[in-house]
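Quick notes on the structure that follows.
Every protein chain of the complex appears in place save one, which is left out.
Moving on to subunit A:
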Amino acid sequence: MSILEMRGITKEFPGVKALDNVNFKVSKGEIHALCGENGAGKSTLMKVLSGVYPHGTYDGKILINGKEQSFQTIRDSENAGVTIIYQELALVKDMTIAENIFLGNEPKSKGLLDWDTMFKEANVWLKKVGLSIDSSEKVSNLGIGQQQLIEIAKALSKKCDIIIMDEPTAALAEGEVDILMGILNQLRREGITVIYISHKLKEVMKISDQVTVLRDGQTIGTRQTKETDENGIISMMVGRELKDLFPYQDNRTNDVILELRNYSFFKQKRIPITKNISLKLHKGEVLGIGGLMGAGRTELATSLFGGYEGKGDGSVLIDGKSYEVKGPKEAIDRGLAYVSEDRKRYGLVLGMDVAQNTTLASLGKISSLSFINQEQETVETEKFNAKMRVKTPSIETKVMTLSGGNQQKVVLSKWLMSGPKILILDEPTRGIDVGAKQEIYKLINELTEQGVGIIMISSELPELLGMSDRVLVMADKKVMGELSKEEANQEAILKLATGGEEHEKPH
């Protein structure tokens, strides 16, 4: 019998019908994957289930163990045994790991916080998710992947029957994904039910028992994982066959567009965040950068783009002319663009609308004498929305309300609009559905055809291998080695990434 059943769920937002009569059934103790394109309504369905949207703001019924539920708050759903890990991390950055894990459930003795117990128990949960950090560490000192694992530890500590994970692996590196898979298997053995949302179909195939697919707010169907394959899920998701996920094209030329010679960067003048990096990027080339979390890839990109205060060392040449790291403005003027890995923090102004976000880095292009030409703004935004297939009710919709994948597309639009010569993509397809992924890869081809040089930082090895002309592997803020298209494979990359210095603990 099913532990959870959602019947005829319909949820409307102003201007959008996010869920349209969705039916969803989950059996006890299974890992049930929920798939669908960006904006299909996965997160919304789970928010309905977990009481984020209280009973009465949607139509339809939620049954848990056959009993009808009417959650008013998240607390209610937790009491009924449902815990959710959101797609967007929801940790308090300035608190310790332990405080975050027990936020709202703090262990107390005689009415006062019992810190010792808290740290001790938190450490146990940390071990369980494979983290060897002390729980008195502040969350702000952790990378995104580690934060994601903390979220999972937090959910586990709540002792529930149903755990919802909304894209838990989007920010995880390969090794961390393995840890998570281990945790999921463990949960299955313990009879805990998991609802698993992911765009990574390989994982879905590997771990899940059943798959339900949503499209445009409607249930397309549920399949036994054993009885289907990746292509089967994809065609349910997008309504057509999708061939050739990595449409690699060789557009390399011999003109060097960016060259780094012994480039180091020091934050606050002292702390090195990149060490002695030398690399060359050619026009029309995709240079992949692989490595483990904390290898210094993002730091290299951010520092080149002028995102840090500090001092550079060595030399950087753009188009053969020297380039001094000053700030993002200068970087943009020299033709650099940087799509950061953390779109909410570094990519978007959530309270602004789609148009305003799209044009934010190129206001100069749509204004004269600093007066914005709204007409041009609209036209340009529409152009990029169409190109990127951003799913939004209108260009005047706040990006806050877009689904995660569509937000990512808006960030890409923003940087395409700036017309870069060198595009740095940091985890460009994080949280993006397969269809959109392929569109982004096609876009990469289109850009390299026009001679744009692309640096692609990615923790997804298939993507790195599938789209790069060359792969650099970084570890401990240094370049460990370079692999040509022919040499590059999973083992070679991992060997370089873990070789050299043993285990570099991310700060």
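A few remarks follow.
Definition applied: contacts are C-beta pairs under 8 Å (C-beta built on N, C-alpha and C of every residue); 3 or more make two chains touch, one makes a residue touch a chain; residues count from 1.
We adopt the following convention: contacts and distances are computed from a predicted model.
The listed choices are "Xylose transport system permease protein XylH", "Carbon-monoxide dehydrogenase medium subunit", "Sarcosine oxidase subunit beta" or "FAD-dependent oxidoreductase"; the UniProt protein name belonging to the chain that is not shown reads "Xylose transport system permease protein XylH".
The hidden chain makes contact, of the residues A:Q356, A:N385, A:T429 or A:S458, with A:Q356. Considering the whole complex, the residue from A:K414, A:R430 or A:K478 that touches the absent chain is A:K414. Touching the chain that is not shown, out of A:T117, A:Q218 or A:S367: A:S367 (per the contact rule at the top).
Which of A:E190, A:E241 or A:E375 touches the hidden chain is settled by the complete complex: it is A:E375.
What subunit A contributes to its contact with the hidden chain is residues 14-15, 53-54, 57, 305, 307, 327-329, 331-333, 338, 340, 345-352, 356, 360-361, 363-364, 367, 370-372, 374-375, 378-379, 382, 393-397, 414.
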